[in-house]
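Only one protein chain is missing; all other protein chains are in place.
So, chain A:
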C-alpha cells in the first residue's frame, strides 16, 4: 500500500468522519518495502502538490521512521533540475498524441527533491502492519499490501 493512498483515506467508522483526528490514519508496527517504478512522473508530481496534506504526510513519514520531510511542501520549481529546463528543445521522432506537450516536458529533468518525493509517495509501500484512527483508536490491518477497512458488525 502506497503512502500517497493514505492522503485519501480516513477511519471507516461513520461517527469518526466529523472528527479531524480521524485523518490521517497512523501507521503502527509497519513493515515497509520499496517498490521501484520505472520513472518519475514529473507533470504528476508538480500538479499533485496542492492536493497533498503536507503536515499529515510529515506525521506519517515521521511515524514510519522515514527521513524527515521539510516543514513546507516543495514548490513546482523545486521539482525541476535547474539546468534542465533551459535545454534547447530537440525534436524527437514524434509519437502519436500529445506531441507538443511531450516535447516541452521531455526536456525537464526531475530534481533530487522530485525523486525523493516520488520515493515517499509512490515507491514506499506498507507491506504488513496497522493503520490506527487518531480519534477512536480502531486498528485496521494491512496484510500483503492490502489494507482491510471492513468493520466488525457492531461498529457498522
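We adopt the following convention: a contact is a pair of C-beta atoms (placed from the backbone, for glycine too) under 8 Å apart; a residue touches a chain by one contact, two chains touch by 3 or more; residues count from 1.
The definition used in the following text is that contacts and distances are computed from a predicted model.
Missing chain, UniProt protein name: "N(5)-glutamine methyltransferas-like protein MTQ2", from among "Alkyl transferase", "N(5)-glutamine methyltransferas-like protein MTQ2", "Elongator complex protein 6" or "Large ribosomal subunit protein uL5m".
Contacts to the hidden chain, counted on chain A, fall at residues 1-2, 4-5, 7-12, 14, 17, 23, 38-39, 41, 43-44, 47-48, 50-51, 95-98, 101-102, 122, 140, 144-153, 156.
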